[in-house]
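To start, the structure under review is shown below, and the notes come after it.
All protein chains but one are shown at their positions in the complex.
Letters A, B and C mark the chains as written, and numbering starts fresh at 1 in each.
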Amino acid sequence: MMYNEKVMDHFTNPRNVGDIEDADGVGEVGNPTCGDMMTIYIKVKDDILTNIKFKTFGCGAAIATSSMVTEMGIGKTLEEALKITRDDVADELGGLPPIKLHCSNLAADALHKAIEDHMRKKQ
Amino acid sequence: MMYNEKVMDHFTNPRNVGDIEDADGVGEVGNPTCGDMMTIYIKVKDDILTNIKFKTFGCGAAIATSSMVTEMGIGKTLEEALKITRDDVADELGGLPPIKLHCSNLAADALHKAIEDHMRKKQ
Amino acid sequence: MKPIYMDHGSTTAVDPDVVRAMTPYFTEIFGNASSLHSYGEQATVGLNASRQIVASAIGAHPDEIIFTSGGTESDNLAIKGIAYRNQDRGRHIITSNIEHPAVLNTCAYLEKHGFEVTYVPVNDRGLLDVESVKEAVRDDTILITVMHANNEIGTIQPIEEICILARDKGIYVHTDAVQSIGKVPIDVNRIGVDLLSISSHKIYGPKGVGALYIRKGTNIEAISHGGSHERGIRAGTENISGIVGFARAMELAQARFDGDCEHLRSLRDRMIGNILKSIDHSYLNGDLEQRLVNNVNIRFSYVEGEAMLLLLNNKGIAVSTGSACSSKSLKPSHVLEALGLAPEEMHGSLRITLGRENTEAEADRVVEALIEIIGKLRAMSPLA
Partner (left out) sequence: MKPIYMDHGSTTAVDPDVVRAMTPYFTEIFGNASSLHSYGEQATVGLNASRQIVASAIGAHPDEIIFTSGGTESDNLAIKGIAYRNQDRGRHIITSNIEHPAVLNTCAYLEKHGFEVTYVPVNDRGLLDVESVKEAVRDDTILITVMHANNEIGTIQPIEEICILARDKGIYVHTDAVQSIGKVPIDVNRIGVDLLSISSHKIYGPKGVGALYIRKGTNIEAISHGGSHERGIRAGTENISGIVGFARAMELAQARFDGDCEHLRSLRDRMIGNILKSIDHSYLNGDLEQRLVNNVNIRFSYVEGEAMLLLLNNKGIAVSTGSACSSKSLKPSHVLEALGLAPEEMHGSLRITLGRENTEAEADRVVEALIEIIGKLRAMSPLA
């Protein structure tokens, strides 16, 4: 299989799928042209990510990294969450096929964008 | 098999192998360089070929055509024997592989040479 | 549950009958066809009989069949062999923009070596317009290479008409019939083609063997050099067991042709009908009429192909997202692009290619699985 078990688990049973109507921040990355598009919704309380949801159009890796990043982010401070890199997500999943590392591993970016959106709104 | 049954028969059980010590004519054709060399010995009585023998260095076709031409020639008049062509020998053998038709089918030539040798000696 | 294989456009299982035909050629009739002794002779008998079978299946003469290592080599040999040998007459080649990579990349290679290639575009149903091909013809055109049927969307090209227009101008025509053989009647003389590629592993034969039909009198040169096998056009000890298996597969394809086609067409139409009816925003890629009897290629809006493929695979269902050859490359399919589809539409396309052994029950199970999977994926999609 091109994906390991953990990736397949997050892909077939993705955590935190959906949207948040009254989200505190929304981050969108990707482009349907590339075959991957993600939207991350966050709820924030006292600088802590209390909830994260995602919607993703994309391949198995795109869905798995989206699911993973929500798990990784929930409970973290905004500052901590901003430090989550693409590589961290891939590592947490136990690795991704090389070809997917660059093109479908956008979930961390989407989370960062959602946090930036939240910070912009707060200002 | 590249050769038909009749060719194989003449090759494996060649007729009239050998030389004739007091031959009335000897004909030699070919060249070891080409991989084929034949010597035909004839005995003549009243312009009739009473005996023919051959010695051949060469491939299956060379040996088979040598054997065949001795059978075809024995009992014929010199004039008749001179009319035996390479094609006649090949036909009588039921055909030869195309590649062998030109290079190893020299027996008729050797017979003609033996007859010419005899006629020269008679003069 | 028993897995369902519906990726026959990628490859097929070898028919047990074919395996049986091959078996003696491994341990008993193992000679080299170039050898003069009995072992070589027996191999030659098998080789000649196979050549006769393959030739007669497409209405050709045995001398017009060159055995190769597969469709890719056949395409390379046809195109380069004609191009190199006829370059004094011209250096222009015409092809379509939906060819298999074996043709497209060979053309691209020739472009780097002094040849010019015109890629005639297909219309939005994946069909070539003969008039456009005609317009592309130049004085220095030496070859038109257009596939008989496309491997992704199954569209069948008007190759007979292309041959007619080419014949008038003395242009050679090659067609890649790797996908059409066994599913479209093929007689090289009725089609009028000069060169035709086929591959064994798409018709229940072994992998690693194929053939190129080369019409008598065609000016072509070898692209591999060595011994004088295959009339000097293709060097290398003949893969007799493979060739015998290929020939048996051709024989079976011929014998089962009518039944196969009827069965496949009925499954295909059932699946296309059920999918389009039961899944919103699903559309057929490629023409419905001029289409291989076993090809179902559908695009589903808002979802991505790999995700569908993997979820189907989890259910034991094997399909493809396009050409198997390109599915690991992540690039959107050049064939779907040629249809003028938007990128997000291409990403959501699935290719189902039916085979002899597929059943109605399997077809229905796959449609049900698709309904469930697409529902699930659309629920996560930001686009839906």
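Worth a mention:
Keep this in mind: contacts are C-beta pairs under 8 Å (C-beta built on N, C-alpha and C of every residue); 3 or more make two chains touch, one makes a residue touch a chain.
The structure displayed is predicted, hence computed values, not measured ones.
Per the touch definition above, the residue from C:Asn48, C:Asn189, C:Asn313 or C:Thr359 contacting the chain not shown is C:Asn313. The chain not shown here is touched by just one of C:Leu127, C:Ile240 or C:Leu370, and that residue is C:Ile240. Within the complete assembly, C:Lys207 is the residue of C:His61, C:Lys207, C:Arg256 or C:Arg270 that touches the hidden chain. Those residues of subunit B that touch the chain absent from the view are 2-3, 8, 11-12, 14, 17-18, 28, 32-39, 54-60, 62-63, 99, 103.
The set of subunit C residues touching the chain not shown comprises 3, 5, 7, 10-14, 16, 18-19, 23, 26-28, 30-32, 34-40, 69-73, 75-76, 100-102, 105-106, 108-109, 199, 201, 206-209, 223-229, 235-242, 306, 309-310, 312-313, 316-321, 323-329.
Criterion: only the chains that are shown with their structure count from here on.
In terms of their C-alpha centroids, the spacing between subunit A and subunit B amounts to 93 Å. With each centre defined as the average position of its C-alpha atoms, the distance from subunit B to subunit C rounds to 57 Å. Here the spacing of subunit A and subunit C, counted between their Cα centres, is 41 Å. Shared interface positions of subunit C, i.e. residues touching 2 or more other chains, are not present. Counting only residues that touch two or more partner chains, subunit A has none.
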